[in-house]
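All protein chains of the complex are present and in place, except for one that has been dropped.
Letters A, B and C name the chains as they come in the text, with residue numbers starting at 1 for each one.
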Amino acid sequence: MPDNVVPHASTITWKVGAEQGQGVDSTGTMMALVLNRMGYHVYSYRQFSSRIKGGHSNYSIRVGPDPVGAPSHRDDILVALDQETIDRNHQKLADGGLMIADSDFGPTLPTGCQVELLSVPLSEIASSEGHKIMRNVAALGASAYLMNIPLTEFEEALKRQFERKGEKVWAANIAVLHKGYEYVKEHHPNTNGLSLAPPRSKGSNGSVAEPALFVSGNEAFAMGALVGGCRLMAGYPITPASEILGYMERYLPAVGGAAVQTEDEMAAIMAAVAAGYTGVRAMTSTSGPGLSLMQEILGLAHICEIPVVIVDCQRGGPSTGMPTKQEQSDLWALLYGTHGDTQRILLAPGTREEAFYDAQLAFNLAERHQCPVLVAMDLSLSLDESTVPHLDKDRIPIDRGLVATDEDLKHEGHSRFPRFLQSESGISPRSIPGQPGGQYLATGAEHGVYGWVSESPENRVAMVNKRARKVESVDAESIIYEGDPEPDVLMIGFGSPRGAMSEAAVALAADGIKAAVAHLRVLAPFPGKELAEYVSRAKQVLVVEQNANGQLQFIIEAALFRANADGQYTYPRIHHLRKYNGVSVYPVEIIEMVKESVEHGSQRKAV
Amino acid sequence: MPDNVVPHASTITWKVGAEQGQGVDSTGTMMALVLNRMGYHVYSYRQFSSRIKGGHSNYSIRVGPDPVGAPSHRDDILVALDQETIDRNHQKLADGGLMIADSDFGPTLPTGCQVELLSVPLSEIASSEGHKIMRNVAALGASAYLMNIPLTEFEEALKRQFERKGEKVWAANIAVLHKGYEYVKEHHPNTNGLSLAPPRSKGSNGSVAEPALFVSGNEAFAMGALVGGCRLMAGYPITPASEILGYMERYLPAVGGAAVQTEDEMAAIMAAVAAGYTGVRAMTSTSGPGLSLMQEILGLAHICEIPVVIVDCQRGGPSTGMPTKQEQSDLWALLYGTHGDTQRILLAPGTREEAFYDAQLAFNLAERHQCPVLVAMDLSLSLDESTVPHLDKDRIPIDRGLVATDEDLKHEGHSRFPRFLQSESGISPRSIPGQPGGQYLATGAEHGVYGWVSESPENRVAMVNKRARKVESVDAESIIYEGDPEPDVLMIGFGSPRGAMSEAAVALAADGIKAAVAHLRVLAPFPGKELAEYVSRAKQVLVVEQNANGQLQFIIEAALFRANADGQYTYPRIHHLRKYNGVSVYPVEIIEMVKESVEHGSQRKAV
Amino acid sequence: MAVSVKQFKTESDSWWCPGCGDFAVLASMQKALADLGLEPHNVALVAGIGCSGKIGNYVNSYNFHVTHGRALPAAMGVKLANRNLTVLAAGGDGDGYGIGVGHLTHAIRRNINVTYVVMDNQVYGLTKGQNSPTSDLGFQTKVSLKSIEKPARPALSALSLGATFVAQGFSSDVKQLTRLIKEGVQHQGFSLINVFSPCVTYNAINTYDWFREQLANLDDLDEESGRDVTDKGAAMNMLREYDGWVRGLIYRDPDSVPYEERIVGYSDESLSQADLSLSDELWSKIVSEQQ
Partner (left out) sequence: MAVSVKQFKTESDSWWCPGCGDFAVLASMQKALADLGLEPHNVALVAGIGCSGKIGNYVNSYNFHVTHGRALPAAMGVKLANRNLTVLAAGGDGDGYGIGVGHLTHAIRRNINVTYVVMDNQVYGLTKGQNSPTSDLGFQTKVSLKSIEKPARPALSALSLGATFVAQGFSSDVKQLTRLIKEGVQHQGFSLINVFSPCVTYNAINTYDWFREQLANLDDLDEESGRDVTDKGAAMNMLREYDGWVRGLIYRDPDSVPYEERIVGYSDESLSQADLSLSDELWSKIVSEQQ
């Protein structure tokens, strides 16, 4: 039984690849679920093209005994179901890595490739038990041997999956599984497998021995939305956001809600905003192209002070861009896209767990501050799945904000409700359609307290200021700071790179470099003052983001300038890591960059 | 004959007001054209509500012997055709100002109002010559007396206007004109009128004694577009941009072009972009709501490297906002509105003359850099009219940028054209549909040199960088700097406030405060380095803009921070004047603000 | 409970030009709502942008004045949020048949229970007189070129898209229009009421008199011909015969099932009243699917 040291911060990365449509997904998912059930922390992700069938696709799993928040730049085991998988992926395989390939296609290693090829007759094994389609299961058996995973876990998983298809199917799969395992054991007795440290705990959640969840960001967000009281979803399919709509379509019926697939994104946001106007927690989800189309109506929600939640799952832009690739380039559009003066609330979860809670927070903020709340996700966060030990549906109580009371609705002589009353916080009670005496006009034109259109200069200023004031009281943990309070390097980022930054921080600390991470979870209102404090205490700053324009860095710099109006701060130099080739940030990229700039010294500048 | 000192920097402001639809516009226009023909500099603007008929409206003319670039905060003569005009406008009338009111409605002055009311039987005079409708002409006669303008000029104007209606109509109008003049002369012999210094020159353009032009910004821009070779316009009506479409509809037939009123703004920009793809200089014009709808396709034009010009005539936002009021709050949306990474070219003319030349520049830049060029106008610039001595249609030669030659189109073995070849400047020759051998795919998805869709990480980076490089070579006068090179105060702004800033600078200098103006004519690529130089030489900075969020200031601050990466600059404190009540900036507002902050000392900060 | 027309009026000043056809539409709508015994707080009126869109300022109800062309998706959102409200949408020909025609198409396909009143004046009023999708061929105003596009025929198109209720009214006949709006509101599903509502300021061609000449009144015609308003083929043929220039009830599908009733699992109660807590049972199910 293999028994050697685990590489890459005690994780293993296992990958299976084949042509799109060849079961890569279900194979990968089964492996991931088995590992998750065993109590491991799993982080998995797919690589796929925007083709439907054909085209290479693969599924990677990074697994370890401790939480895993990012993909690795290296694979340890590659299961290749065709030659293209080898050709495209061998370079990522670590030296000394293992490759399981189906003998069927006569796998050949490119010259110079330092990995061990285990040619296993996966198809043959599968066919011997009935059908070639089971070759993926044979691959799982082979992998189990190399990763030292007991087959019982797979047996259970296969049973769950094929239960409905009858015992014959299930039994055949189990047989194939075992044959795959045994084949490697028998034919590659000298191969050193990779073995993981045992999982820390079988259960999750401290005491309760309940299996951990294994979720994508989209699933986590949708679960959060349900828990957060979302009862209406209007959306339009788009990669990588479609799953949110799909999830809500599946679950809203269970709570009496409604999900509508609209004709386009304008209809989607308009319906959601209208539902918000009508007193329902409503949302829409989209990606860049849809976000662009939603800009006008986003402004309407602002000026009408209507709560609504809009999730943008970013992908490569502009225009169609790279629809199936990771990017974080919608930040500017999210913050500044609509015409006119508006103040945004923009959340940016960095992990699947945060996605769950931020969905709930988003609805609370939307109703508390009576405005749209945007949530920035990104493709890696949306689609990558990971182990989440526990999600607490009761942690965040629902807060519906200021709603008109009977008292508010008594307004003698008037049949109308003064919806837009001035107040210190800028927030005024809203009435809900159906409430007697609550009638008012919500209009996209500037208006007075009853909602009637007004072009008076004084009213204009009062109303613009009212709306601006509303977001001043946003109360949320804007920056999640981890690590040394006076670091050699402070990494700043938002969204999915959080995992890589945290991992890098730990690795750097182990190398004697004091590191810290400022994860910006609330991007608007931007926590400029707070960030200036952190920045001024660091020797160097590294802004990590997945776009070419340095969209986050621009905002950070503007905020640092403003925070320093009185010249009290001295800021260190600001470096950046901008990755915009469509691939997630790897921890090692951050680590290398930091080491290099620390070596070259951090020239302080007087800003 | 009145003969006293001219107030307000040797200009007079004359205003006529009545209910919308009561001829305010034509009366004002006639006065303006007469003054313009006389060789005066005229600046005129309307105040109107978004109502169609009814509702107060007025037309103001500020006139003087020297160029006038902004409205005044004070009126000198008010012609009131109804009581509402008095009630709404008396406060703006200068102490000692003159009010001509139609005796017909029994005009009354609010208590405490320090103006001279000349009740003139305008309607009666008009009726005596045929019809009450001519009361506006009587008012012109009365005004002519008070402003010391010879009636001959009006006679000619009336003749021009009523020529087609026959001599009877014309003669009656002339008679009314004279009666109005004589009435004031006779009944108000002791009234001190206001007289203007004589115009500097009767002609324009140095030698040529050709009358100056009198144009709105929209007209000037459309004229520039025609001169600049625009041959296709696709637009959708919206205040305050509709006139651009209207103008092009009128004139494109004369040059064989086509103007289309599309079904919405998405169709408008899409058609214009497609025409750009097909090798035609094409444009669309809109205002905020339309801009928001155009964001997605704007990104398409970027990634496909298609030349097109998009004009945004800003108005009060967000959403419907204040459709008939001045604002400059689309700046962020113009720069950052579309999803994904793009680099914008954004021009912002500050005067009608600049609008004319910038239209031409926009088309040149669009074709040179093969990308959309945005032009930010604002309601005051779009709709206010002013004297422009001369427009030179030959000043800016048309430059169509890199177009594929026969040589480029010879590519043996390939039927397709490598449209997106890498080059140092990022710009590559484009082929024009119809050119044999020039076929290629323009797609909103990331693509390689032939345009075929590519998801390769290397290609992605190469193409993003190519597009980013293209705008580095933009060659235009980005900042127009006027005034002291080491000023006590540097005013920075864009768009229509330019006139007020310039006037303020002159007035401040006269008061011993060294002032300068940095008018940002190119907002993207942002001239950060250049601005940092100017800023660092000023004792104080005042950012003047017409929005609440300080959209320009934010960009300026981010740029100043970036420009100072090496800490070479010391910046002064940055003050701001943000006017967002829907009314243009008045010179006096800037002057007062500067004086106050100069008095309080300019605390320098170490930034 | 008797409800008076007055209850549906607001204090907001009238804004339209004197003589504008939209006044009559407003009066008809208020009367219809009152006649139906509805209460202002149970009515929501969503309006688009245009002179016509101002109608939302004058009807005392919950009013939502949205962006240009988007009244129908908004009306859908309101209705789905609270199916117990009576939801109307209103706007102009540009708003509904121009920029918004895509949403109209899909609203018809969904058959959501919303009454849509379009004030069709064959021109863009608010922006001062450009051609609209219903402008006749050759139509021109001071600011527009001669129209060279085939005018839309909304009633026929709506029928061909599967509309379950289509009517046309005319601002000169408040009584008929009131009746049509009432029937539209009572209809179970989407109802389109296209109203010929003259713009006296920018449309010098399609005037009240012009319409009086142009429009055949179905109230009379049908009586004569005995046409069955539930016969779709007959309705389409009739519209083609008159090239759309008719007023009255054009078609009604008596078997119409509104969208809300087809949504699986959708609550009978207003979602705005829903208890937002999630049962432990459902939560367990949700969690177990992720393990």
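As a working rule, a residue touches a chain if its C-beta (ideal position, glycine included) is under 8 Å from a C-beta of that chain, and two chains touch if they have at least 3 such contacts.
Keep in mind the model is a prediction, meaning the values are calculated, not measured.
Listed by label, the shown chains that the missing chain touches in the whole complex are A, B, C.
Of the candidate positions B:D76, B:D104, B:E129 or B:E263, contact with the unshown chain belongs to B:E263.
Listed residues A:I12, A:A144 or A:I238: the one in touch with the omitted chain is A:I238.
Looking at B:C113, B:L402 or B:L441, the residue that reaches the missing chain in the full complex is B:L441. For the chain missing from the display, the contacting residue among A:T27, A:T320 or A:T351 is A:T320, taking the whole complex into account. Contact with the chain not shown here comes from a single listed residue; of C:K54, C:R83 or C:H106, that residue is C:H106. Residues 98-103, 105-106, 108-111, 133, 145-146, 148-153, 156-157, 159-162, 233, 236-237, 240, 259, 262-264 of chain C touch the missing chain (whole complex, contact as defined above). Although one chain is not shown, part of chain B still touches it, namely residues 33, 36-37, 211-215, 219, 223, 226-227, 229, 231-232, 234, 251-258, 260, 262-264, 266-268, 270-275, 277-282, 296-297, 300, 304, 391, 393, 398, 414-416, 432-445, 451-453.
Although one chain is not shown, part of chain A still touches it, namely residues 21, 50-54, 236-239, 242, 246, 249, 259, 261, 263-264, 289, 319-320.
In this section, only the chains that are shown with their structure count from here on.
Per-chain Cα centroids separate chain A from chain B by 44 Å.
Contact of a single residue of chain B with at least two other chains is seen at positions 50, 289, 319-320. Residues of chain C in contact with at least two other chains: 49, 65, 67.
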